[in-house]
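In this view, the complex is presented without one of its protein chains, the others remaining in place.
Now for chain A:
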Amino acid sequence: MAPEPEAGSNSNEIAELLPPPLPPRRKHSGEGLHVAPGQSKATTAMSSVDISTMSFPDGSRGTFTTSAMRAVSTPASGFATPSRGASEDGLTDSMSVVSFAPTMRPAGDLASLVAGEIQKSRAWNMLRSQSATVQPFEAVEDTTSTDDLAGFEKEFDNIPDLTTEGVTDDQRLALWKSKMKHYMILSSAGKPIYSRHGDLSLVNSYMGVVQTIISFYEGSNDPLLGFTAGKTRFVIAIEGPLYFVAISRLGESDAQLRSQLDALYMQILSTLTLPTLKNIFVHRPSTDLRKPLEGTESLLSSLADSFSKGSPSALLGALECLRLRKSKRHAIHNAFLKVRSDKLLYGLIVAGGKLVSVIRPRKHSLHPSDLQLIFNMLFESGGVKAGGGENWIPLCLPAFNNRGYLYMYVSFFDGSPDSTSSEPIPERNPDTNPDEEIAIILISPDKESFYNLKEMRDKVAHQLDKTGSLAIIRTAVREGRPRINAVAPATQISHFLYKSRANVQFCMATLELTFDGPEPEKLVARRRLMSVYHQLHASMHTKHSHLKVLHCVGAEAASLAWITPVFEFYCVAGPNASRAVMTQGANKIIQWAKREEERLFIIGGGVF
């Protein structure tokens, strides 16, 4: 194996000595690949970070187990797997590589970190230039029979109940089993509390089985955390007297499923508070919790469905804000603060599930998991907005204080522009897109403060109208999420998520272009995208992985994740997008996010 003559660099000798190439400067002479003359310049950057490039020629998914690693970096893919150790088993090494990168501060330029891509032959490049426009998941269309998500469009259809004629029990059971995601909640005494799919007659016996299995391990002081059956993952969470079970064929990691179960538990606490829940079971362990929770099934289900559909907010544990100019947002904060009622604890303006403005006491901040519950109640489940009018809702915000109730005033602004008179108009335009609804949420610890907060709402509405802020909010809502081409022109990246870690907020590109369409296709396309993000996220957050940058190429899509102390970044492109192109695009997006930080995120909010 003669070294390529043009690859002159100070470390060339090493490559000569070690036929399995030393990753940062590797080259497969046998494959006729040409190393760029200037490539050695990237040396320091390359070796400073551990980069795992994984390609899955068979499109295999799931967590990155050792067996999956075997598929990594096949010669055909031409991608390097740089690792510290240059041994034959460098593949496994790459999993345990310790990073020497100065990662405590954000690296300025992602491209320089992963610039080690090998130059391809001209033919390859030409071929690629033609296929680069392939969108993510475009190739999936033909393989529906073997597709992991086949049938996902029926995931949220109801299973007919016992009274439905012409449906046998076997058919109902088959439907139930065809669901890719189940959530079950039961008491430690085995009483069913909630199941996402199927009525009690259908799931009762399964609940019994679940209870038996969990109790068995409980009894031996070795709680069962999860198990796998075929392609299905079972994850169990035990919260005092309650058992939570998630059953998933969607490829989520244990940690992700666990956080979903935790959210369901928070929803229950939000309804009952922790002391009440404890009390119920202390006095009667066999209590049927369905009665005290009556009417919240729809909240649990909408929460569960948002997880199954794939929620970036839940995945990242962060909130999304409405993008506004800094000065406009300040004007809204100030208008809000100016008319603040002394009964107020938190005040929020929310548009279509995106935060517009927050005012809060200096001592308290709002926890994303609490806001997730509120947003779920207002925007995902129909209980509040369908009734019209104003609402006065007792609820517990478990992350704020799981021991008592707060009282939440909610009013939606009408869709029509002249609706901001001092009087809320209960009759809202039915055509209003739920994504465009603007709500004002005022939270107080005082249960008698409804009229007080109602008055405040009228003043806020008046202020916002007078200053034109409401119109600005409406315009921003209508504009929607940023289009990727506006963020990073001419990039091949199709979609991205960017989380600002300090602010616990995220922003993302619009789903409208690539991940849109008529309803069933849209649902599946978005789930596919979210599955990629779930996998990326799981790999990045695997314990002890110490991953900073991860680039994956599969048959369906290429994806890239980058985590620094400042942000988490994930993006997806078509399967043929090269690493260089992706990193370039990623860099542009991250620069954009940095530039726009004060528009994309609420920094601090209005504090009183």
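Going forward, contacts are C-beta pairs under 8 Å (C-beta built on N, C-alpha and C of every residue); 3 or more make two chains touch, one makes a residue touch a chain; residues count from 1.
What we mean here is this: contacts and distances are computed from a predicted model.
*Asks:* Select, from "Trafficking protein particle complex subunit", "GPI transamidase component PIG-T", "Ras family-domain-containing protein" or "UBC core domain-containing protein", the UniProt-recorded name of the complex's unshown chain.
*Replies:* "Ras family-domain-containing protein"
*Asks:* For the chain left off this view, which of A:184, A:377, A:508 or A:540 is in contact with it?
*Replies:* A:377
*Asks:* From the list A:135, A:256, A:271 or A:369, pick the residue that touches the absent chain.
*Replies:* Candidates A:135, A:256, A:271 or A:369; residue touching the omitted chain: A:271.
*Asks:* For a quick check of understanding: of A:394, A:468 or A:565, which residue touches the chain that isn't displayed?
*Replies:* Considering all chains, including the one not shown, the answer is A:394.
*Asks:* Considering the whole complex, not just the chains shown, which residues of chain A touch the missing one?
*Replies:* On the side of chain A, residues 271-272, 291-292, 294-296, 298-299, 377, 381-384, 386-395, 408, 423, 426-427, 447-448, 450, 454 touch the unshown chain.
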